[in-house]
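First comes the structure, then the notes that go with it.
One protein chain omitted, others in place.
Presenting chain A:
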């Protein structure tokens, strides 16, 4: 009654504003709907979105250099390759610590393989140097032990670097209590001796990770002595004096003695280890790939190279990717067109035959789905090969000479034939479902208006089947552009697609970054095509049923 006179907002029966209670009801509805699709949403997120995101990330990611050689990369910042001179001693000093640590952790070969993509041969440099690099550490170990024999002992190191609290906990620990209490750095020591702190932390984590021994029972890594020598040479006297704990006197004594150490050239040690360390090219590569993100994979994917002197075309004999992209593109288009040309009449028959006959035809169309892809592809091998059925028949008919059997497999032709066959149902089904909705009266109407059967088809039937053509073509094209198995089996070298190259980098060369970059470009190409299609034909015009 009062509704007509009321001036404020409309209210629900319980007095809350109508808008609010409506929103609440809708929200509850939406939430329930969301919960219903949650499993699917999570599934898609985990199996689709996440891998794509990971791929996009991997195609530019390059953390490994900075993570494995942190000190080297930092020192390299101030080195300019243009000067033509080798990097200075600090770079080699950093490398001494980084490479020894990496070798102890056995991660130096990984870095070697990564850099090997950019500069072939560098992986053996890392592998071989990794084996010898602790000679440097051993040299310094000798010097420290000469100062005081206690340096040999793991307990000395634990007392120096471990925090008081941790030392307390670790003292009471025995193996049957489970894992040793987690190692903590002594603040004052880490402050005065930063490199040593980092290395010792890595050492302690490594020991505790295996869990076999107490940190203090493990023989210290030789690299610790290298790091300690470098730190002591640079630390300020106040920081050294501030070091506390049981091993403080020992390290203060070493600090006092450090200036009396015989001069040591890290650079000479490395160059002696391997001549390659004395080559400027090696350092250029390391510097070039030291940033955490790199466009190099993408450049490689389009036949370019990142060089110290800018972006340059790859060597002639390595330029394969653009050719492969181009081939993938035009062959996919050709396959799509073949599918359309073959599928359109079949779909028309399916939609217009009486149901008893169209059901049989539908089974024939779907039959390929019930046969393994491998079986179908192998069947094409049997048919198309030079000693195969088709060649035999042609020879028997006398159409070709026995000596000149046609090469129909392991080339583009084989790929096109086999893939057209395999993707045909993906064209026929969307076409069929659209044609099914076009009533036959349209054709009759057109004919009654005076159109010849062809005009009736072309002007009336065909335009209405365009959404099906669009849907089928997009489906087939996108499937074709990423197809892998069939080109691999029947494509030979001339008929392979970009996806085969991606698979090669994933499973054989293990260059995942390049594989990811190639994949990202493929994805982008599909999206661009999709966008143009939308602009030209309109995606609303695509109908799957």
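Basically, a residue touches a chain if its C-beta (ideal position, glycine included) is under 8 Å from a C-beta of that chain, and two chains touch if they have at least 3 such contacts; residues count from 1.
By definition in this document, contacts and distances are computed from a predicted model.
*Asks:* Suppose you had to identify the omitted chain by its UniProt name; would it be "Spermidine/putrescine import ATP-binding protein PotA", "Ubiquinone biosynthesis accessory factor UbiT", "Phenylacetate-CoA oxygenase subunit PaaA" or "Thiamine pyrophosphate-dependent enzyme"?
*Replies:* "Spermidine/putrescine import ATP-binding protein PotA"
*Asks:* Could you tell which one of A:210, A:236, A:441 or A:508 touches the chain left off the display?
*Replies:* Of all options in A:210, A:236, A:441 or A:508, contact with the hidden chain holds for A:441.
*Asks:* Among A:272, A:386 or A:452, which residue is in contact with the omitted chain in the full complex?
*Replies:* For the chain that is not drawn, the touching residue is A:452.
*Asks:* For chain A, which positions touch the chain that isn't shown here?
*Replies:* Considering the whole complex, chain A reaches the absent chain at 439, 441-442, 444-453, 455-456, 459-460, 463-464.
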